[in-house]
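Could you have a look at this structure, given as structure tokens, before my questions?
A single protein chain has been removed from this complex, and every other one stays in its place.
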Amino acid sequence: MDCLYEVCPIPLIKAVRELKKMAPGDILVVHSDESCVGVMMKEWASQHHYSLRIVESGAGEWEIYLQKP
Amino acid sequence: MKQWLKKPWPYWAGGILLGALNVVLLAASGSAWQVSGGYLLWGSGFLEKLGLKPFQWDYFQVYNTQYQKIIANHSVFLNQHTLLNLGVVAGSSIAALLSSQFKIGKIKGIKQAAFALLGGILMGYGSRLVGGCNIGGFFSGIPSFSLHAWVFWIFIAAGAWVGTKILLKFLT
Partner (left out) sequence: MHSEEIDSLIRERQKGKQPRRKSQIPYALALLLLSCTGAVFLWVFNRGGLIVFWIVGIALGIVLRYSRFCFAAAFRDPFLTKNTGLMRALLLALMVSTTGFAVIQHRFLQAHPNAGYDAIPGRINSVGLHTVLGAFIFGIGMVLAGGCASGTLMRIGEGHALPWFTLVGFLIGTTLGAKDYPFWYGRIIQGSPVVYFPEYIGFGAAVLIQIAILVCLYWLARRYQDKTLGKEG
């Protein structure tokens, strides 16, 4: 999912919406350049028991991997 | 070292440091952290360049202890507020560069830009009514033991709630 240039908190809202539609085990990749998104998603994922990995894919860009439990 | 520079700090550490820095600023300079006062001076400065006389508005008579000196010195664009705001920009740049995460962003579309502009206008107007933004009115107002900051707190939360609803509605 492409969330480049989207401001906080839109990436998180979009990701949560997308994840609702997905089946358990599916992985969502969020691509974002918002610095706060990673931290926010990490907290969100740990509270909702999602697996999460964050990869810095470029200068000021992140790919956030979320797997539905 | 590199990893250490990249790692975000926890929220609580940021909170404590921000609180402490606000105290340092008040102790060293006699005025607390504020942001929108500088914006007001810039905006009025531009109007003055256009030939208007914003500094004769009643607002500056009411708050003259705060702005009188700056206006009299003709330092509307270079003053304590400007330096503080520019300092925040510079500091954030330094931090982003230190973690190698600086990146020139782009605008995604008209709608996004319109939201940003509209949001800015709403914040700007609101901050003049209260006499400060969420920094000057609230973050520096609560520790100054002023009731207005507590009222500000309740209604900024109400506004944030309505804003979230609007945002959720327009996203779909």
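Note that the chains take the letters A and B in the order they are written out, and that residue 1 is the start of every chain.
As a working rule, a contact is a pair of C-beta atoms (placed from the backbone, for glycine too) under 8 Å apart; a residue touches a chain by one contact, two chains touch by 3 or more.
Keep in mind it's a predicted model, so treat the numbers as computed, not measured.
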Chain A residues touching the omitted chain (full complex): 5, 7-10, 12-13, 25, 27, 29, 33, 35-36, 39-40, 43-53, 55-56, 58-60, 63, 65, 67
Missing-partner contacts on chain B, residue numbers: 2, 5, 8-36, 39-40, 42-44, 46-47, 54, 57-60, 62, 65-66, 79-81, 83-107, 112-113, 115-137, 139-149, 151-164, 166-167
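Criterion: only the chains that are shown with their structure count from here on.
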Whole-Å separation of chain centres (CA-atom averages), chain A against chain B: 28
Residues of chain A defined as touching chain B within the complex: 4-7, 9-10, 13-14, 33, 35, 38-39, 56, 58-61
List of chain B residues in touch with chain A within their complex: 6, 8, 96, 100-103, 105-108, 112, 116, 167-168, 171
